[in-house]
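The complex appears here without one of its protein chains, the remainder shown in place.
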Amino acid sequence: MHIGVEYFVSLSAIIFGIGLFGVFTRRSPLILLLSVELMLNACNLSLVAFSRYWGEQSGQVFALVVMGIAASEVVVGLGLVVAVARRKAELDVDRMTTLKN
Amino acid sequence: MTYDVVFVAAALLSIVTALAAVLSGNPFHSALSLIMNLVSLATMYLLLQADFLAAAQVIVYAGAVMIMFLFVIAYLGGRADEPTHDTPLWQLAAAAIAGGAIVIEIVVAVATQALQRHAAVSDQFGSPASIANGLFSRYLLAFEATSILLLVAAVGGVVLGSKKPASRVDEPDAFPDRARPDAPLELQAAVMGAETAFPVHHVGQREDEA
Partner (left out) sequence: MQTLSWLCLLLPLAGVALLALAGTRITREQAAWLGTGFAFASFLSAAAVFFQVLGEGSSRREHVFTLYTWAGSAGLTVPLSIQIDQLSVVEMLIVAGVGALIVMYSIGYMHGDPKQRRFFAYLDLFLFSMLLLVMAGNFLLLLAGWGLVGLSSYLLIGFWHEQEAPVQAAKKAFVMNAIGDVGIAVAIFFMVRDLGTTDYQSVFHGAAAGIGRGSADANWIAIGLLVGAVAKSAQIPLHTWLPDAMEGPTPVSALIHAATMVTAGVYLVARAHVLFELAPDVQRLVAVLGVATLLMAGVIALVQTDIKRIIAYSTMSQIGYMFAAVGTGAYAAGMFHLLTHAFFKALLFLGAGIVIHALANEQDVRKMGGLSKALPRTTMLMWVGTIALIGFFPLSKDEILAGDLHHGGGMGWLVFVGGLVGAAFTGIYAVRLMRLVFYGEQSQHVKEHLHAEHGEAPWTMFWPVAALAAGALLSGLLAVGFGITNVFAEFLSQAAPNIDPTAGEDVVTTLLAWALGAGGGYYVWRLYDSPARVVAVRRRFETMATIAEAKFGWDELYSNIGYRPAVWTARTLDRLVERWVIGGSIWVTRTIVDTVARGTSAAQSGVVRQYATVLAAGAAVLAVYFLGKASL
């Protein structure tokens, strides 16, 4: 059996799907952020896999950029979670509907 | 052979930890599972000859970013837990179908393509030197944009974290919608209007006063 790029990409898709499922079902903003991290990492995996496939390093460079973006997202996301937690007792994304309408 | 074994093991581990991270009711367990997931993905990177990226994944991601997660979870304590009332079953099913659809589509897409190329690469592929070469020459703009994004995020995090909380639910609300001050409204509004540049909202008369 030769482990080709399609295995890596399929694995990446599975992890992405799991993350997506988490985003759809979980209501705690923290777990939501974790799920998003999962999805970002799945994307990274396919980037790296295709990078190897083509023998071209751009994919790895952009995987690094995605890491930076994920880090920023975590900083702001966690900051928001903490700010919300300070004001309201319940951390439930379904009840944070201030931007409704 | 070793390659295949490592791949299968890492793949299984990553799927299991991903499921654990998403499904666990305890946020601590979720975060720890995610760390494991990241480590298994780092293994994948090694298999793909992305050595530098694998190291970065473990050190920066699993090390630094996830520690931040754990800090916040610890800070929030019990409130980080999932809200008590549960998601209805049909929603879970719909989410599974939506997520599954995308997974199946991608798998179908890669499976139906003849992805048989196996590019030959040198030993230097994925080394810090060659990554840095790409990062600081051809993709300098993306690199700078990312660094600015990180800076903005850092500033945003400081602002969000350092702002004095306006109020909590169990305290009297700082911006009342209905509750009115006891002092004569017109005078107070006039003083506020004179002392601040902000618009003053005039609240209608209470029925029992009218």
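Which chain is which? They are A and B, in the order written, and residues in each are numbered from 1.
The definition used in the following text is that a contact is a pair of C-beta atoms (placed from the backbone, for glycine too) under 8 Å apart; a residue touches a chain by one contact, two chains touch by 3 or more.
Given the structure is predicted, the values throughout are model-derived calculations rather than measurements.
Among the residues B:108, B:140 or B:155, only B:108 touches the chain that is left out of the figure. Within the whole complex, the absent chain has one touching residue among B:16, B:46, B:98 or B:115, and that is B:98. The chain not shown here touches chain A at positions 20, 23-24, 27, 32, 93-94, 96-101.
Take chain B: the residues that touch the chain left off the picture are 94-95, 98-99, 101-102, 105-106, 108-109, 112.
Note that only the chains that are shown with their structure count from here on.
The geometric centre of chain A is 7 Å away from that of chain B, both derived from CA atoms.
For chain B in complex with chain A, the touching residues are 3-4, 7, 11, 14-15, 18-19, 21-23, 27, 30-31, 34, 37-38, 41, 44-45, 47-50, 52-53, 56-57, 60-61, 64-65, 68-69, 72-73, 75-76, 79-83, 87, 91-92, 94-96, 98-100, 102-103, 106-107, 110-111, 113, 115-121, 125-126, 130-131, 134-135, 138-139, 142-143, 146-147, 149-150, 152-154, 156-157, 159-161, 163, 165-170. Contact residues of chain A toward chain B in the complex are 1, 3-22, 24-28, 30-31, 33-35, 37-38, 41, 44-45, 48-49, 51-58, 60-65, 67-76, 78-83, 85-92.
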